[in-house]
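Apart from one protein chain that is not included, each protein chain of the complex appears where it belongs.
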Amino acid sequence: QGERFPGIGRTATPLEIKAWDIDVRPDFAGLPAGSGSVAKGQDVWEAKCASCHGIFGDSNEVFAPLVGGTSKEDIATGRVARLTDQGFPGRTTMMKASQISTLWDYINRAMPWTQPKSLSVEEVYAVTAFLLNLAGVVEDDFVLSDRNIAQVQQRMPNRNGMTTAHAMWPGNEFSGTSRPDVQGSSCMRQCPAETKVSSYLPDHARDAHGNLADQNRLVGPQRGAVTVRQTSE
Amino acid sequence: QGERFPGIGRTATPLEIKAWDIDVRPDFAGLPAGSGSVAKGQDVWEAKCASCHGIFGDSNEVFAPLVGGTSKEDIATGRVARLTDQGFPGRTTMMKASQISTLWDYINRAMPWTQPKSLSVEEVYAVTAFLLNLAGVVEDDFVLSDRNIAQVQQRMPNRNGMTTAHAMWPGNEFSGTSRPDVQGSSCMRQCPAETKVSSYLPDHARDAHGNLADQNRLVGPQRGAVTVRQTSE
Amino acid sequence: PAALAQANPVPATGGDPNILQLPEHTTGLGQPVVTDGYGKPSKYEANVQRRQSPGLTQTTQASVSFAPLQSLFGIITPSGVHFERHHQGWWDIDPSKHRLMVNGSDAKMLKRPMVFTMDELMRLPSVSRFHFIECGANTGMEWGNVAVPTVQYTHGMISCSEFTGVPLRTLLEMCGADFKRGRFVLAEGGDGSSMTRTIPMSLIESGEVLVAYGQNGEMLRPENGYPLRLVVPGVQGVSWVKYLRRIELGDQPYGTKDEVLHYVDLMPNGLHRQYTSIQEVKSVVTTPSGGQVLLDKGFYNISGLAWSGRGKITRVDVSVDGGRNWRQARLETPVLSKCLTRFNLDWVWDGKPAIVQSRATDETGHVQGTYAQLRAVRGSRSIYHNNAIQSWLVGEDGEVKNVQLS
Partner (left out) sequence: PAALAQANPVPATGGDPNILQLPEHTTGLGQPVVTDGYGKPSKYEANVQRRQSPGLTQTTQASVSFAPLQSLFGIITPSGVHFERHHQGWWDIDPSKHRLMVNGSDAKMLKRPMVFTMDELMRLPSVSRFHFIECGANTGMEWGNVAVPTVQYTHGMISCSEFTGVPLRTLLEMCGADFKRGRFVLAEGGDGSSMTRTIPMSLIESGEVLVAYGQNGEMLRPENGYPLRLVVPGVQGVSWVKYLRRIELGDQPYGTKDEVLHYVDLMPNGLHRQYTSIQEVKSVVTTPSGGQVLLDKGFYNISGLAWSGRGKITRVDVSVDGGRNWRQARLETPVLSKCLTRFNLDWVWDGKPAIVQSRATDETGHVQGTYAQLRAVRGSRSIYHNNAIQSWLVGEDGEVKNVQLS
């Protein structure tokens, strides 16, 4: 290989790979050995996370709530029932999380928001355990570790709530098809069409995006609509 | 026509065309009636032109000299002899001008440099006459006008010094061919080639374009060469 | 407002003062060369900017800005108004210190894990290709109903550039990759989130996935991943990992935050579709479009953009009566795979209400559907991959509104 492109690149050293290869997969490849308790997790949470996500992980302040919307029943079925409720407005992280590895990996690489990669391995285990405790997945005295994490995965409320049976992954690695699920029509004349206007912006939202006159070029086939009430001068 | 693009464009008015249609062609279409003397031209020249082009039109300060390099003989033949002298360095405007209309048109539309289109018709005739007088094309007491300009064209030193017999005009309006005048070789192996370096920048010109290190990206397959002597810091 | 009167009538003076009184730029000396070593648009173009959608995100570092599609021409997006999507803020990284690592998920996946400098990457054989990048959430606010007024906000999470870089395949080959076992590739960024996504091996093997440093002739902009990003043609933007620092070849998908918690499409049965990557066939009319006011009755050039993550656009149809009748639009050349295609069509507006739509077809025969067709299969809570036909209502007063039909 080196012969094709002499002088380009070199072998990565074990230390270098250790420094950057931090991903944790659903099969737990990459997960470092270690553990952390719910109690320790609560300490970490209150010190480093709660200011943004709320004491109970339910704040909507800087991001959608992390916990809420899951039930004991969901833990049994592995399907979050509320996701079938067409009227339910929001979705918490815990309602969507099919993999516990995703939480561990993401907290480890990206949180806290302003100091990513500052947590110790124990802190990541602990705060993950705390979030799962908030969601009723593990008990108050639980200690999450690399040895029991696969069992906890079996209690994730939405572990069965996902599918890869769709046509939108290029390749055959997943269970998808190649046939798109929605196909439009090629009718050209007198086509059956819905032509009743059923949704539009209400008048009171006219200026919600500012004055559109200022968001269009000053010349051209059209101008931007004046959407902000003129004040008398 | 209007029916294909309703609402687009309108007829130009005579006043509008008059304001903008100022071009003067080699056949003198577009030339306004009028006249101007060499004497008047000298006044105009000294007041409005000489500061840049020199009293005798031979300054090299802001632009190449306008006059110089033509002879009585050239006026007779219509070919500027010096243009065949491979060693002659510069070319003045008068050496190149095959058309008097070009001078009239350009002075009228573009000069003086900082106040284009400020000259009266008389001033343009006059200053054109003055330049031709400097070049010995017309006498000191000459008055250039729309009535005699065609005769003056017959005295332009380089009136026969041009050709359109080349392949670089797309279309057949001129006397050109479609076959390019220079064709390279497609030889791929052991080709006859000149491989002796015969021209390069001398060392003393190394920094004539500044420090090339500052004219190349900071990363990539290469850096810019440091061409400015480092001063000790 | 009534349709703006923009006729250009002859004043009583016998001519337009902008012609009769010679403009100053024709009677004076202009500006010198290199007033700017790196120039900028005219001051009269200040309205052409990328913009946030008010209230869309809770932080500005995990947020989006939208490209002003209503004011753009052709298929190239000027890099200055390229849409932004950051997950933990953007950085201007010193390229001389940037490194790319390629490793395996286990010791046997690669013969040799490697580290590259930018200098080295830029010495390798490069390719240059035009592709669109569209956020999977583009048009996502409109799944349920009309939510925003203009095409900037409905469709502005798309941009199109000429990218230059090294095929990722070349790097994996240099490392002695086991392409049989290694069917999943992780791409990881160098930002705070160290953004990760599982990349489809089929596109890597086809040579389409690029480790890119060039965008529209210059280096990537910092907001778009300077000095290195992945280009994954046809796939949603979140996979085009910015500030690319690491590539890992593995035998399992990676289940990252942005393929388990986000960029998952909620179906009516409560299941989330994971790893929905392809941006399917889609188009939108940009002239006229929402929030604009037509100047006058008469002739217009309806113009818009079409694209497909599955290949080339083969056809775009346009309707001005809400989808009852359609006419085929002209496609501007070149028509390239997984790239924007500009379409144009003559239209004489008679001053009556009109509903303008466009409908694209790609080379696989996939035809863009209506909201009704899309919702029948996917419901309206999916957030991602909304490729529905867009409707613009032109009112009698010339004002154009974003509408949905039923």
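Should a chain be cited, it is by its letter among A, B and C, assigned in written order, with residues numbered from 1 in that chain.
The rule is simple: a residue touches a chain if its C-beta (ideal position, glycine included) is under 8 Å from a C-beta of that chain, and two chains touch if they have at least 3 such contacts.
In this text the structure is predicted, and so the values were computed from the model without any measurement.
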Exercise for review: With the full complex in mind, choose from C:T13, C:T60 or C:N269 the residue touching the hidden chain.
Suggested key: C:T60
Point to revise | Contact set of chain C toward the excluded chain (per top definition) | key: 6, 8, 16, 18-19, 23, 25-45, 48-52, 59-61, 63-65, 71-82, 84, 86, 88-95, 97-99, 101, 115-117, 119-120, 123-130, 162-164, 190-192, 194, 213-214, 216-219, 221-223, 226-227, 243, 245, 295, 298-301, 303, 332-334, 336, 342, 344, 346
Review point. At which residues does chain B meet the chain that is not included here?
Key: 1-2, 4-5, 7-12, 16-17, 20-23, 25-27, 29-30, 60-63, 79-81, 83-84, 86, 91, 93, 96-99, 101-102, 105-106, 109-110, 113, 116-117, 158, 161-174, 180-191, 193-201, 206, 208-210, 212, 214-227
Study note, to complete from the structure: Against the hidden chain, chain A presents residues 4-10, 13-16, 19-20, 113-118, 217-221
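Everything below uses one rule, namely that only the chains that are shown with their structure count from here on.
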Exercise for review: Answer with line, ring, star, complete or other to describe the graph linking chains that touch.
Suggested key: line
Point to revise | Chain centre separation in whole Å, for chain C relative to chain A (CA means) | key: 22
Check your understanding: chain A to chain B: how many Å between their CA centres?
Key -> 66
**Study point:** Whole-Å separation of chain centres (CA-atom averages), chain B against chain C
**Key:** 46
Revision key, fill the gap. Contacts with two or more other chains occur in chain B at residues none
Check your understanding: If you look at chain C, which of its residues touch at least two other chains?
Key -> 123
